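Every protein chain of the complex appears in place save one, which is left out.
Note that the chains are named A and B in the order they appear, and that numbering of residues resets to 1 at the start of each chain.
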Amino acid sequence: MRRRKTFAVHAFIRVLSITAFIAVLTFIFTLFALVFVKSRDHLNVHFLTDSPKGFPLGSEGGIFPAIMGSIGFTWVACVFSTFLSFMTAVYLQFYCSNGKYKQLMRVVIGMLAGIPSIILGLFGYSFLVVRLGFGISILSGGLVLGLMVFPYMTIRFERIFTAIADRYEAGSYAMGVNTVYYILHVVLPLAWRDMVSTMSFVSGMAMGASAPLLLTGAVFYAKAPKSLLSPAMALPLHLYHLLSESISLENAFASAAVLLLILILLNVLTWLFGYYGDEKWMS
Amino acid sequence: MLLKKIISLFLAIIFMLGAAGCAGDNKREKNDNAIDPIGQIIITGSPTLGQVLTQLILEFTDEYGTWNRVDPLFPNEPIDIVINGGGSTAGVLAVIDKTASFGLISRNVSEDEKTKLDRFGQSQLGVDALTISVNPHNPILEIQQDLSQDELIKLFSGEFTHWDDLNPALPHEEIVLVTRDIGGGAHEVFQQTIMSEIEVSLNTIQAPSMGALVTKIIDNERAIGYASFGVVNQHEGAIIPLSVQGVTPTKEHILSGDYAISRPILILYNGLLKPQEQALLDLFLSDQGMRIIEARGFIPIR
Partner (left out) sequence: MKKYDDLNKFVKHLSRFVSFFVFLILSFIVLYVLIESVPFIRSEFSRSFVSLSWRPLSTPPSFGILPMLLGTLYVAIFASLIAFPVAVGCAGAISSCFTGKTKHMLLGLIDMLAGIPSVVYGLLGFYILVKPLEKTALMATGESILAAIITLALMIVPYMVSAFAKAFERTNENYQMSAKALGVSQWYSLTHLSLAHCKLDLLSGFLVALSKALGETMAVMMVIGNSPLLPKLLGKGITISSLIALEMGSAKLGSLHYHALYTAGMLLLVLLLSINGLVRLIERRAKK
């Protein structure tokens, strides 16, 4: 009796798991297939290099300013976040001897990660755009995106530093070098690949985010941004406009395809650098 | 290496910020004209009007490229115009806050809003109207082509929930109301002219732009909404306007005032315009501008 019941439970879980697995794989495949097939006719060089065209604007493609804008936002976010994360991780890992402070910082970082992106956008609007007077710009949008991705980057950096510390810290200090020497000559040469991999992962996150930019950076139409203080178009928001204002479903798919391609590229970069990083000091 | 990294990052950031600031200064050095370079001109407001004017602005930018070709007294800087959506209210706010040079407004500016502006400036480009439109397959077209104000109020307040509430000859299907969101100019115009004290129902699809509103009606046979005259003209045949209080929404009736739900197409600006901004305004009011406004289905001011 018990055997049959156990068998039934087993079989059920097996079937459930395999079905779920197949469903997820099917979904991945459908997603990419749908996006790329629907955009087949519209995705060409002109689409990528022109400004938005057609009436209503965008119905005849042209997303170059949006691509440039997204790159601008992501660049600012990455620079800001890398600086902040690196410094924070360095302090927590190498200089901080106060356990309570470390714990508190981890809680704070965890809380920052939990803040929804639209709230960050609200904060960015009220503080960066209005109070500090940056206006709707790449700077405002980029900083908000940087805030969004910073916790993830910090956690990853810490993990990288910890893994290195496990192996090399004792030995280095035993030889009498001080902390910054250790950082410069031991940690960085080993970690830089993983750090670059993290930067590209985080850039992917920043590039796809749209909610924070709604209020702080992105506009309906602008030329490719020439300075940090100019407003710019953003690729995910352009997609949203194309769809919600019923301008062009096909071009929305084409924009999605471009976004996905950029993300795949960043993912490949992440993987490449991560892979090489793994080999070096995990052996 | 760490220090170098930090320093180079700082330098990069400072450099970019500096470049942003210096861009204007450099140009100032180059010419000793009395007219300062304008930098970026930002226009915010109704996405419907934005679509129409963007065409005009793109033609303008393509034709001239730099301001000094528009007028030799202007400095030699590329024409850089940014267009932002958000609705008429967002446009008014942007002009008040000075985050935009021009606001694209598709309703009248309220007295309260006027007082918030340093100096009120307004130019009317044309006239638009709100037609009450339905899908071509909606059976109401066979039975009743006119709606009285009372019927409109009952429809849009949600008192009528199904089509047969309006007219027993219609099928028992749910009415799908499509409206603009509360930031849109159309919302206020409709509320004031037709609904007066009674609130529009919350059970509507709030479209972010007239284009979306019209598309919703085109896609859904049970939908009805207050669609812009201009945008309806852009989709002629795919969406059918009904008459209101016996008056059909034609150009003549709108201009004469017989058709009740009309609204102005305005450019709002704050006080004194800089020369380049004035040139842009002149463009909007020019024959070229009027032609494009008419071509897009709206009624130009002249």
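Points worth noting:
Everything that follows uses one rule, which is that a contact is a pair of C-beta atoms (placed from the backbone, for glycine too) under 8 Å apart; a residue touches a chain by one contact, two chains touch by 3 or more.
What you see is a predicted model; the values in this text were computed from it and never measured.
Contacts of the undisplayed chain with the visible chains, over the whole complex, involve A, B.
Residue-wise, the contact with the chain that is not shown comes from B:176, picked out of B:176, B:189, B:231 or B:281. Residue in contact with the omitted chain (choice from A:57, A:77 or A:147): A:147. Although one chain is not drawn, the whole complex shows that of A:112, A:163 or A:269 it is A:112 that touches it. Between the chain not shown and the residues B:38, B:53, B:70 or B:90, the one that touches is B:90. Listed by residue number, the positions of subunit B touching the unshown chain are 2-3, 6, 86-87, 89-90, 93, 97, 174, 176, 181-183, 199, 202-206, 208, 216, 219-220, 222. Summarising the interface, subunit A meets the missing chain with residues 9-10, 13-14, 16-21, 23-24, 27-28, 31, 34-35, 38, 83-84, 87-88, 90-92, 94-96, 105, 107-123, 125-127, 130, 147, 150, 177-181, 183, 201, 204-205, 207-211, 214-215, 236-237, 239-240, 243-244, 249, 252-253, 256, 259-260, 263-264, 267, 271.
One rule holds in what follows: only the chains that are shown with their structure count from here on.
Within the complex formed with subunit B, the residues of subunit A that make contact are 51, 55-57, 79, 82-83, 135-136, 139, 180, 183-184, 188, 219-223, 226-231, 241, 244-247.
Across the interface of their complex, subunit A is touched by residues 1-2, 6, 9, 12-13, 16-17, 19-20, 23, 40, 42, 47, 50-51, 54-55, 58, 80, 82-85, 99, 208-209, 211-212, 214-216, 296 of subunit B.
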